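All protein chains but one are shown at their positions in the complex.
Moving on to subunit A:
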Amino acid sequence: MSDVLSPEASTVMNLPRRDAQDKLRGRTKYTVDRARPDTLHAAVLRSTLAAGRIRKLDVSAVWDCEGVRGVVTGQDAPGLYGIGIADHPLLAVDTIRYHGEPIVAIAADTEALARAALKAIVIEIEPLPAVQTMADALAPEARLIHEDWRSYDLLFEGGARSGNIAWEAKSSRGDVDAAFARPDVKVVESSIGVGRQSHVPLEPRVAIGSWENGRAHLQTSTQVPWTVRNVTGRVMQLPPGHVRVTVPPVGGGFGLKFDASIEPITAVLAKMTGRDVILENTRQEEMATCLCRENAEIVIRSAVTPDGEIVGREAVVLMDAGAYGGEQVFLTTMTSHTLGGNYRVGAIRIVSRAVYTNTPPNGAFRACNGVYNTFALERHTDEICAKMGFDPVEFRKRNVLGDGDLGPTGQVFEDDVLHPMLQRMDALREKTGTVEHLADGRLYGKATTVGTWFVFVGPSAATVNLNADGSATLVTSGVEIGSGTMVQALPQIVAGQLGLDPNQVIVREADTDAAGLDAGVGGGRTTVSIGAASVAACADVREKMLRTAGEMLQTKPEDLVLANGRVEIAGRPGSGTTIPAVVAHAQATTGPISGSGSFTAKNTPAMSGCAAGHFVDALDIPVFVVHEAEVAVDPDTGHVEVLAYRVVQDVGRALNPRAIHSQIQGGVVQGLGYALHEEVTITADGRIAQDSFEAYRVPLAGDVVPVAIDLYEGAPSMGPLGTKGAGEVPILAVGAAIGCAVANAIGKPVDKLPLTPPRVLRLLRGREPKPVYLHIAPSWTQNTLG
């Protein structure tokens, strides 16, 4: 008999967060809390025009203002940055491309003095006609938002580009024309439109820059320390190794902090002044320049046989990048994998274009374009069912991706996952019951939807140092943004591998001088990628520890096990010695015990010729969800109340089930905001209209319901212990489930989000215009750059 648990079994637990007490007591120092009395404060002059040319810029009078220590313009940081294309200046140089674009930054003794000094800047901007919409940007004679688009450095090869089309990715598998020409099929087409979503993390984007020994040091509220390092190096034209990035606890990110933004400004000002400089977005700046989930326009059509087989599908998706390409360039990739996901399809082709407009740049937001592509695909699926007389749940059970099915780029999916998850949703519904009675005279609707997303794997590195007190220190570039990976999943994983208690695992917060390269915290990747690197580092540590213990105990290392802080002879509990004794022996004989490990994507290939312009040809780790909503719609006011919400989520293996439940509750509620009332609109002069909590309506306690949850384990994953990221996908299918449920309640198609009361009322009264996209050509091929 042995009480030694396997590393897998000993890793799974509901470990509470170690950072909770300090956070509850207000002791946690976020970046926003780290300004010292001698820290300079920066303020930014931003454009009040959406498009223009800077004819004159004179900052000389700023130096005469009280308390001013430094002033920087675009000339001080001339390098361009971006994801895929380097098209983005830190501060506008000649051309203004969006309302809110930073032009000048001033550092002064206080924030008030820095803001006051902004008034001393002399600037003349010649207005240009703003290209506000994607329809405008794609018009034949449209003004080019980036006149020099051909001259930009390409940071990734393969995408087609032209003028205001920043990037185009497409996939094509099988003979789609032949599928649509079949005499036995019915063709169903849907047009869908969605607006932007603002992240609203409670901590805004904020950074503190210092200049130390000829290098920049940035403390910043970011999800991507290595991106901040590299972008700061790029714009300042320094070797990236001349930039150090450390990351205090982050007060929420949700993807907003998945790109560098204001950080390099503080580095430039710190270099100039020799002082620490903090730059913190005001709430107005934060929301007016939010790198939102983009607005998008989607046309999808399918050829379906009378017995419910989807033989052909094609789609065009236009994604508004805003003034700079940013994350949307990468995200064109994810259109194929999401809009082309969920279902087995005979032949399929999808084109996705990131389009420049003179609006604030968009960015990444939890599950990104997957959220609206899932809304579009699921509404389209329900329209197929309505037009052809299929039961929506049975149609899904018949057609969801299963073992051996091909994805849109020709990837072969492994195992049946979505079908058993739909059955688990049946069981969950049976258990919770349904609540039509709560509609109480209002219009009642229910819908079951599915979604496909992925884990954004990518490179991670980890080092584990074993200490003489029996504790272990894990050094990575991971960041605690609130999801708990750094305080729960990672210490659990390391403890499980080394036979320790998780409280004996110290987790170092990100420091690019201390830890190796990492792709950042996002895309559901931390537990998977940093976790896998940590497991590899622990294997190194174990090997050294067992070798040392073998010498001490005169036993073969393979006969030893790690458990309960001891190295024991297998099958003989209480034998052997303690880990501290082993560490002490190693330190005196062969040196301290440490191990390192790394991980990256396996880069699952596409079928030859199927994918072009894709950053990710196929999904290394697909993640699936099934979401079900019940709603009541007030026919007099258009108000939608969510009565019940159920989730079955593919988690691979749940390392901390309670923490995953919390992520699902939080992610679903963020999705409810997107589906129902979080609305971003652009004013006639190119501003984001909703730039305050008063104008932008995030969910409040009274808006939410407890989500009923079932975690689906056992689907294939290359993640450590078979795990998958669990924090990103809970938002994936919320717009879909709510959109479909509202359509079912009101008996009319729902083509747009959010479903604000005025929009629902217009839908009920037949006054909501259908989306019509004249700038999307009827022929799929005409929507591609060839």
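One rule holds in what follows: contacts are C-beta pairs under 8 Å (C-beta built on N, C-alpha and C of every residue); 3 or more make two chains touch, one makes a residue touch a chain; residues count from 1.
The rule is short, and it goes like this: contacts and distances are computed from a predicted model.
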What is the protein name, per UniProt, of the chain that does not appear here: "Probable oxaloacetate decarboxylase gamma chain", "(2Fe-2S)-binding protein", "Oxidoreductase" or "3-oxoacyl-[acyl-carrier protein] reductase"?
"(2Fe-2S)-binding protein"
Contact partner of the left-out chain, one of A:Lys29, A:Lys431 or A:Arg572
A:Lys29
One chain is left out of this view; which of A:Ala601, A:Val705 or A:Leu785 touches it in the full complex?
A:Val705
Sole residue of A:Ile54, A:Val68, A:Ala267 or A:Ile481 that reaches the chain not shown, by the stated touch rule:
A:Ile481
Which of these, A:Pro249, A:Gly312, A:Gly638 or A:Gly719, touches the one chain of the complex that we don't see?
A:Pro249
Absent-chain interface as seen on subunit A, which is shown:
14, 16-17, 19-21, 23-30, 32-33, 199-203, 249-252, 254, 282-283, 481-484, 658-659, 661-662, 665-670, 692-694, 698-702, 704-707
